[in-house]
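Missing here: one protein chain of the complex. Every other protein chain is in place.
So, subunit A:
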Amino acid sequence: MKSSDTTLAHTKGGSKVMQEQKAAETVGRTKGLSKKAKENLAGYLFISPWIIGFLGLTLGPLLFSLAASFTDYNITSKMNFIGLENYKRMFTMDDLFRTSLFNTIYYVIFSVPLTTAGAILLAVLLNQKIKGMKFFRTIYYLPAVLSGVAVYFLWMQLLSPSTGLVNTMLAWIGIDGPAWLFDPEWTKPALLLMKMWSVGGGMLLYLAIMQGVSAQMYEAADIEGASPWQKFYHITLPMISPIIFFDVITSTIGAFQIFQEAYVMTENGSGGPGNSLLFYNLHMWNNAFEVFDMGYASAMAWLLFIIVMILTTVNMKLGKRWVHYEGGDSK
């Protein structure tokens, strides 16, 4: 029957008492401590606001949700242990779970490579020495500054089937544009298009590292008669690979967490026509706050955590093969 907030208060209260005792003890004993131990202790005390915050506000709720995933917790009145029932239900009974997982994986598979490649391409183009480049850089970065709900509304207008700018422009070149957000076949591509528009954030990272690549290498390559493609493939790519690696990992995690777009851009946050935009987190949110099945939602959250964890580990392992760190082979 305990609510998460009271549990939180307990944890906080508990650690408070402990910490105070500890602090009191330490004050009494400082004389007896070695210099190093004193230093360590002071360090821990300095970071203690963070540690307390982490324990109380992150780790606590995290573990609580793990525990809740084995119960029928409904936030207000129930919390009975039901074993693996939630997990069983996910895999054997809930068709929407499968739909949502499929939609999410689809989105991850397309959005991560597309946005990564898009950002690199853009960075290469913007790394030329041409007059007015600063202007272009600003323009391309601008969409990354704009964010959130306003952008989604903007895109809903742009993607409007018969009056939207996208289809109007397609019509100029003789293409009869799709119904985008109204056609289940096109809803996800519509979101991908929107994501491509805001690759400016990633572009900035690539641009920064590209500017750090030593000009000597390119000069040497020029002398050897390398083509622009060879220079890109053999110099630029390896040199920026640490950023690619970082970008792929963070955007994969980000893509798995897609929620807002679907929540805002579909009617009543329902997941769009034919549930084509019912992403994992949206289904989870609906279970938690519409159906009040927080136990099931917690189970879903932990499964997603496991999936993302595995993928990240795989990425890390694979990364060793292609990521080039300058200044040695230390792995």
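By our rule, contacts are C-beta pairs under 8 Å (C-beta built on N, C-alpha and C of every residue); 3 or more make two chains touch, one makes a residue touch a chain; residues count from 1.
What we mean here is this: contacts and distances are computed from a predicted model.
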Absent chain per UniProt: "WD40-like Beta Propeller Repeat", "Ethanolamine ammonia-lyase large subunit", "(2Fe-2S) ferredoxin domain-containing protein" or "Sugar ABC transporter, sugar-binding protein"? "Sugar ABC transporter, sugar-binding protein"
Could you tell me which of A:M93, A:I130 or A:A215 touches the chain that is not displayed? A:M93
Looking at A:E39, A:E219 or A:E326, which residue reaches the missing chain? A:E39
Looking at A:S65, A:N86, A:S111 or A:N275, which makes contact with the chain not pictured? A:N275
Residue among A:S48, A:N127 or A:Q257 touching the omitted chain: A:S48
For subunit A, the residues touching the chain missing from this view: 3-6, 12-13, 16, 19-20, 23, 26-27, 30, 35, 38-39, 41-42, 45-46, 48-49, 52, 74-78, 93-96, 99, 160-163, 179, 182-184, 270-271, 273-275, 278, 286-287, 289-293
